[in-house]
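The complex appears here without one of its protein chains, the remainder shown in place.
Labels run A and B following the written order; every chain starts at residue 1.
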Amino acid sequence: MISFRMCLRVTCAVFILCIISGCWSSREIEDLSLYVGLGIDVGKETDFEKKISAQGGHYPKQNNVTATVQIAPGNSSSQKSQQSGSPSSGKESYSNEQLTGDSMLQIFRQFALRRDRPLIGHHLKVIVISKDIAKKYGLIQLLDFVLRDNDIRPNCLVLISHQRAVDVLTSDDPSRIPAFYLTGITNNAYISNKILEPVSLAKLDAQMQSGSSFLLQNVLNANGEDKFSGGSIFAANTTKFLGELSQTDLEALSWLMPKKQGGVIKTYSKEGFTVLYEIKKKKIKIIPKVNGDDISFHVKAESEGWLMEDWRAPEEEEKGAYLKEMENDFAELVEQQIKQLLYKLQHTYKVDVAGFRDSIRIKYPKTWKKVKGNWDEIFATIPITYEVKTSITNPGSSTE
Amino acid sequence: MNDSRVKINTTQAVVIIVNYMLGAGILTLPRTTSSAVGTPDVWISILLSGLIVTGIGLILVTLCRRFPEKTVFQFTREITGRWIAYILGCVTILYFMIISAFEIRVMADVTGMYLLERTPTWAIVMVFMWIGIYMISGGLGVIIRVFEIILPITLIIFVMEILLSNQLFEISNLRPVLGEGIMPVLKGLKPSLLSYTGYEVMLVITAYMQDPKKSNKAMTWGLTISTMVYLITVVMVVGSLSLDGIKTRTWPTLDLVRSFEIQGLIFERFESLLLVIWIMQIFSTFAITHYCASVGIRDLFRAKKIRWIMYALLPFIYLTAMMPKTVFETFALGDMLGNVSVVLFAILPLVLLLISIIRKKGGKRA
Partner (left out) sequence: MIKRGHNTWEYLQLRHAEKCWGGNMWSTIVSYVPESPIWIQAFLVFIIPIGITLTMRWINAAIKRGSFSRTKQPSISSKDISPAAAGQGQGTETGQYANIKLTDKYNTNLTSVKESFGLNADVHIREFNIRGTNTRAAVVYTEGLVDQDLIDDHLITPLMLEGVPLLKQEGFLHPDNAHLLSAYLQDQLLPVSLVEETKSLQELAVGVLFGKNALLVDGLPGALLIGAHKIKTRGMNEPLSEGLLRGPRIGFTEQLSDNTGILRRYGSDQSLFIKKYEVGSRIKKDMAIAYIQDIADPDLVAEVCKRIEEMDMDSMLESGYVEQLIEDNTLSPFQQVLNTERPDRVIGALLEGRVAILLDGTPFVLVVPVTFSMLLQSPEDYYERWIPGTFLRVLRFMSAMLALLAPALYVSFISFHPGLIPTKLVLTIIETRTGVPFPSIIEVLIMELSIEILREAGIRLPKPIGPAMGIVGGLIIGQAAVQAGIISQFLVIVVAVTAISSFTIPVYSAGLTLRILRFAAMFSAAILGLFGVVMFFLLVCTHLARLSSFGVPYVAPAVPYHLSDWKDFVIRAPLNMMRRRPEMTNPVDADRKK
C-alpha cells in the first residue's frame, strides 16, 4: 500500500516538473524584434551581402527581390537615463535592414542568422512595393507569403512607390517612424479627394481574387520625405503594374466612386482669380443601361459645398449670379477632369478601376455573367455620359 | 455526484443546444457555404437551412416525447428490435465521440496557429480534456451551470466583435440579391446544413427535462438563436471581406476580426477576445458530446456508474483527435460527420417516428 502511494506521489511530482519546464511558446517580448514596415524592391545586393558572399557566406538563390524591413525600436546605444524608461534622444527609433533573395520567407529567416532577435510580423503596418518590381512580378506572387503568414494581420496597408521602396521607408527625422507616418497619411483620406481609400491586405486579396483590375496608392519620395500622389493601375489577371494615374486623375476618380467624400475644387474665375470650393456632400449615381448586348453608363454627380477661398480683388459682395457662375465653372472643371480620366482608363490603359463593374454586377446580374470574363476590353468600348452639378450652400464665415 | 435524474428546465435545454451548436463551425462556415453558393446569397441559404433544421428538430423532439424519461439509446430498443437498436446506438455513440475528437482537433489547430505556435499539440489537448472531464464528471447539473455562465459572455462578446467590423462592411458586397436565381441558394443548403449539427443533443436531453412538453419550445428557441448568430456572422464576413476575399482564407471569421484595428480602445486587436470565447465554446461542445457518448454507453450496455465510462472514453477520443494528419483531412472529417449527421438525425428519427406510430409503441404526447 505504502509503496503504491509513494509511486503515485513521485509520478505526480515528476509530471508537474515536466509541465513547469515547458512553456514552449514563451518568448519574452524584448527578445523579439518587430518589423513595422516592409519594402520590396528589385533585387540589388547591399555591400554587406556582397562582402559576405565574397567570403563564401551565400546560399543558392537568385537576386530577384530585395526586402527591406523596418524594425522598431531600432538599434540603441543602451544608456539608461536618470528617469529610466522614456526614450532618450540620441536613440534611433527605427532601423532598416535589407537582404536580397528570391523567396520572402527565406529572406526573413536569413535575418535570424544576423540578428539576435528574430523577426515577428504581428505589427506590420505597411508594405511598400516599388513599381519596378511590380512590373516584373505580379502582386499575387510578391505578396503570397504575406497572405499566408499567420502572424501578419490582414489590415496591413499596401502602397506602391514610384522609385525604390527603401527610400520611402527612410526618413530624415529619426524620431519619426516612416511606417507609422505613412499609415497616418492614409487616414487623411477623408479630407482630400486626391488620395485613395487605404487598401488593406484583406481588400487587396479580395480584389486580386475577383479578377478585376485595381488601383493602389502611389508614394513619391524626395529628400527623405514622402508624399502621396496618384495611383498605380494593376492588370486583372497578371496583377502586374500597368500604368499610373496622376493626382488630378484621382480627383476625377472620386467623382465616379460613390464612397469618396471630401476634397476641394479649384478653378479660375473669369478674371483669372483663384476660387476654391470645398465639397461637403457628394451624391453620385452610376446608372447602367443595358439594351440587349449594348451597355452604356450615365453618371450623375451632385455635390453641395462651401465656397472656401476667393482671390478676387477687390472684394465684392457675392450675389446670386456670381455664385451661379462659380457653380457652373466648378462643374465644368470637374467634367473636364472626368473626361481626361475616362480617356486614360478606356483608351490608354483599357482597365476599369472606377468600379463600373459593380453597378453592372448588382443591377444586371445576367449580363454580368456574360461579360465577366473580358470586362476590361468591353469597358474600353462602352460609352459613358456624365453630368455634374455643384451647388454652393455656404459662402463661409465671411460673405464678402 | 450522481446523475440520477437531474431535472433541467426549458431555458437550460435551450442553453445546451446553443452551446453545442456554436462550435468549430463558426470559423469555417462562411467559406464552405460561399464556395458552394458562388453568389452573395449565402445568407439566404443560412436562413433556409435554419428553417429546415427547425423542422427536422421538431420531428426529433416529437419522437423523444413519446418515450418520457428515456434517452434515445433506451427507447430505440422498443421501436425496433434489440439488434438494430444496438447497431444504431453504437453508431450514435461513435458519432458523438468523433465529434468530440473533431472539435478538439480544430481547436488544437487554430490555437497552434494563432496563439501558441511552438507548443506541442498534446499539451494543449491534454489540459483541455482534463478540465473537460473535471466538468462532466460532476454530472448534468454542473454542466448546465457552467454552460449558463459561459453562454451570455460568449454571445455578447461575439456579437459585439462582429458588429465592430462594420467599418469594413459594404452592403454592395451582398448585392445583388438572388442575382442568379434560386439555384445557387439551393446549392448552398448542403454545406450550411452540415454546420447545423447540434440539435441531436435533444435525443439525450429530453429525458432529463422537467417538462418534456416544452421541448418543442426549447428546440425552436435554441435553433433560432443559433441561426441568428450564424446569420450575423455570415452577413458581416461576406459583407466585409467580399465573396472573393473569402475564397482563399482558411478561417474567414478570424480573419475578419483581424482585419480591423480600433485605435485607442484597450484591445486594439480584438482577435484575442474572439479566440478566447471561441475556445470556451469548443470546450462546451466537446464536453456535452463526451457526456452524451458516456450516457449512450451507459444506457446501451446497462452499466451502473457513468464516471468510469467517461474516464475510459478519454484515450479513445484523444486517439481519434490525433488521427487526421493535415488540415485538409480535418475538414474532410468534418464533412463526413456532417453527412453522417444528416442521415442519422434527419432521416432516421422520421423513420423511427413512423415506425413507432405504426407499431403503436410509446405513449401519446406525454
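In the analysis below, a contact is a pair of C-beta atoms (placed from the backbone, for glycine too) under 8 Å apart; a residue touches a chain by one contact, two chains touch by 3 or more.
Being a predicted model, the structure only gives us computed values, none of them experimental.
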item	value
Given B:Leu155, B:Ile232, B:Val276 or B:Leu350, the one touching the chain that is not displayed	B:Val276
Sole residue of B:Val146, B:Ile162, B:Met202 or B:Val340 that reaches the chain not shown, by the stated touch rule	B:Val146
Residue of A:Glu30, A:Asp47 or A:Glu271 touching the missing chain in the full complex	A:Glu30
Touch criterion as defined above, residue of B:Ile124, B:Ala218 or B:Val235 at the omitted chain	B:Ile124
Residue in contact with the excluded chain [from A:Ile52, A:Ile120 or A:Leu323]	A:Ile120
Positions on chain A where the hidden chain makes contact	8, 11-12, 15, 19-20, 22-23, 25-30, 32, 34, 36, 72-73, 76, 78, 80, 84-85, 87, 120, 122-123, 125, 151, 153, 180
Touch residues of chain B, complete complex, unshown partner	1, 9, 11-12, 111, 115-116, 119, 122-131, 133-135, 137-138, 141-142, 144-146, 148-150, 261, 263, 267-269, 271-272, 275-276, 279-280, 283, 311-312, 314-316, 318-319, 322-323
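Basically, only the chains that are shown with their structure count from here on.
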item	value
Chain centre separation (chain A, chain B; CA means) in Å	40
Residues of chain A that touch chain B when the two form their complex	19, 22, 24-25, 147, 150, 153-155, 200, 202-203, 205-207, 209-211, 358, 361-363, 365-366, 368-369
For the chain B and chain A complex, residues of the former touching the latter	39, 113-120, 123, 168, 172, 175-176, 179-180, 241-245, 247-249, 255, 258-261, 269
